[in-house]
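What follows is a structure written as structure tokens; I'll ask about it next.
Yeah, one chain of the complex is gone here, protein chain that is, but the others are all in their spots.
As written, the chain order gives the labels A and B, with residue 1 at the start of each chain.
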Amino acid sequence: MTKPRLAIVATALVVLLLAAIPWFGSDVVVQFGISTLLLAVLAQSWNIIGGYCGYPSFGNSTFYGLGSYGVAIAMAQWNLPFAVGMCLGAALAVIFAFLLGLPVLRLKGHYFAIATLALALAMTAIVSNVGIAGQNIGLVLPPLNNDFLFYELSLGLLVIATLVVFWLTKSRFGFGLIAIRENEEAAAVMGVNTTLYKVLAFALSGLFTALAGGIHAYWITFLDPDSAFDIGLNVKMIIMAVFGGPGSVLGPVLGAFVLSAISEVLASEITTVAGLFFGVVVVAAVVLMPRGLADLSRRFKSEGWRYFANNIKNYRL
Amino acid sequence: MLRIGASVAGCLLFASVLAPSVSSAADITLGASVQLTGPLANTGRYYKDAYEFAVDQINKKGGVKVGNQQSNLSLKIYDNQSDVNLSVRQYTQLVSQDKVDFLLGPFASNFALADSAVSEKYKIPMVQGGGASDQIFSRKFKYIFGTLAPASDYFGSTVTMMTKLKPEPKNVALLYADDAFDVSVATGTRPLLKKAGLTIALDERYSSNATDFNSLLSRIRSANIDAVLVAGHETEILNFIRQAKSLSVSPKMYSFTVGVPSADFRNALGADADYAFGMTAWLPSSALKDQWFGDAAQFAQAYKAKFGYEPDYHAASAAADVEAFAQAIENAGTTDPQKVRDAVAKLNFESLYGTIAFAPNGQINLPQTVIQIQGNQVVPVYGKNGFIQQPKYPMPPWNERVASGSAKP
Partner (left out) sequence: MALLAQVLLNGVLLGGLYAIMALGLALVWGVLNIVNLAHGAFIMLGGYLAWHLFTDLGIDPFLGLPITAVAMFALGYVVQRGLLNFVVRAPMFNTLLITFGIEVVITYLAQLAFSADFRTINPGYAGNNVKLGSVIIPEVRFIAFAVAIVLTLGMWIFLLKTRLGRAIRATAQNLVAARLYGVEPRHLYAMTFGIGIGLAGIAGSLYGAVSQINPYIGAALTAKCFAISIIGGLDNPLGVIVGGIVLGVIESLALLYVGATFGDVASFCVLVAVLIIRPSGLLGRTA
């Protein structure tokens, strides 16, 4: 079999294996699985706007929150089914991406990051005053005792998101995004409609993030502004994408799986220093392997342990 | 001969090592996910300490009698880092992986609200002492019980007392944070104030974790409000009092839902804490008899000796949760979750926390005693039978307060 064919078959096998876990895994493994899969979706969606398009968004938690609230309001306030809620959440996210993406995407570099962060902070404050969203108390959703369903939904969403990213690497749209990332002015000169492409990328990223938020809300059956628009989640998804390798197809997924595993093991074994370790891991990763696991695995063969020293040498003052 | 003797001795030694320890039945495990780190940790820690304290004491007194056997209690506590989502996952882990027998609760209403979904899903009873909001108990769940008195009644005895003060406060400001518990308190307090004939001159919801009360305080001053009732969190109330002092705002009285019973709150404010009213459903009184601790006063003394700080109603509530399980298991004669759940629902016994008995919706019903800080001491002033001691009322303006020596921590 040719190399790409082999890769496809291998990936398909992994997906099937993951899909089979609820049958032979314990309840806790399934819960951990749902949580990790959703984080992987978040990392992958961030990858679209941050990894491929080069616009590091610090505000994807806004879309996550909109998706969560879409489902929560539809189900808890209007008694509509889950699917309708998901559509509502997705619609809210996409509209938001277009409305606010346009002005915000004009900003470059860290100003864009700060602007998206500000959007997330503003949304938290605004939603905690909206009556139909339950204000700061939040909403309680009707409980559904079916982790199996949530697991498969999350896995399905991750597969679709990854396929979309894969399609990006082969499509004109994707090339346009990469061109924008590398040199936006040159891309515009070459005829790429940078504004349209950027906003589309933002909306696509927001769409998947919102869907993940919707699943999460129904699964936990409870949300409030702080947990729905959690800034920490924002940073987590970025770290996972960057740790895995932004701008690659499977990097963010890998990063999410590895970091989630570390974090969960810590939280259940050495609970008191779990958070501390996470911070240390982040610091170490940024210093030693700023281009992520994907880059590490590619270059380790040729550079060996000096890979880490080289990174430091390249980026230090 | 010597060899036979040696081998017999060896066998005896071997057998004694292998012999099972004295407890004849497996331990009964209670599991909980508590805030040990994160913004809620300063209160969350009371729960961990109290759970451990109660379990140790019960075991010291022989453990729990299940049928014919004596079993010891043991604890499994996780740190949820003040993260609701993590606490839900940890409760799931406690039930499905660690296979604990019963569940104790976290601190805070929003945590109890989310975590009770787990106990209901797996049908394992949870007795929690950290959440008082009405929402927790209005979902017709059968496996959640609470030892904190209902939020809507927190100001009940305070309002009654206010009608008996001379001169009676003419108008009231009702300020409350926007989280589940405090909104419940406000919703319950409004009709009480109306029934008592007090005018609500200011009724404001403010953001949880707010640090700036200057605007609200300026409004209170310019409207000459006599009484201020605040339902909020310790850090907010701390800021409120400090800013009240710096803006010279001193109504005739102010009362707070939290902070006043806690030692570290009083230490942080020093002499500025004087005159503040609060409420507690529990006081370390020797009138509250308990089969494991003797009485509440002895409980408080032993607790302070062990942990270095005085227990407040959070700690007592947590200890009560453990005792509730001990009593229920003995009453049921088994550790079957369903039977123990039914036994918990039927409980009615005296403990260091007062009478432990749950209403049909799972929540305990205890009256609040009005307390006041007088010279860095917490003094009960008004209970269900009227005035216990005279409150210091009205509160003098800040610059006329007698400096009774600032209490340095």
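In this text, a contact is a pair of C-beta atoms (placed from the backbone, for glycine too) under 8 Å apart; a residue touches a chain by one contact, two chains touch by 3 or more.
Bear in mind that the values here come from a model prediction, so they are computed numbers and not experimental data.
Note that of A:Ala91, A:Leu121, A:Ile160 or A:Ala188, the residue touching the chain absent from this view is A:Leu121. Screening B:Lys76, B:Arg139, B:Arg190 or B:Arg219 for touch with the missing chain picks out B:Arg219.
In the complete complex, the residue from B:Ile124, B:Leu238, B:Leu288 or B:Val340 that touches the missing chain is B:Leu238. Contact between chain B and the unshown chain involves residues 37-39, 41-42, 44-45, 175, 178, 204-207, 209-212, 214-216, 218-219, 221-222, 234-235, 238-239, 242-243, 245-248, 264, 268-270, 272, 398, 406, 408-409. Remark: the residues of chain A touching the chain excluded from display are 56, 58, 103-104, 107, 109-111, 113-115, 117-119, 121-122, 124-126, 128-129, 135-136, 231, 235, 238-239, 242, 273, 275-276, 278-283, 286-287, 290, 312, 314-317.
Methods note: only the chains that are shown with their structure count from here on.
Note on chain placement: the centre of chain A and the centre of chain B lie 39 Å apart, centres being C-alpha means. Chain B meets chain A in the complex at residues 36-37, 78-79, 81, 84-86, 88-90, 92-93, 96-97, 110, 113-114, 117, 120-121, 135, 139, 178-180, 183, 207-208.
Residues 26-28, 31-32, 35, 125, 128, 135-138, 140, 143, 145, 220-222, 224, 227, 267-268, 271-272, 274-275 of chain A are the ones that touch chain B when the two sit in their complex.
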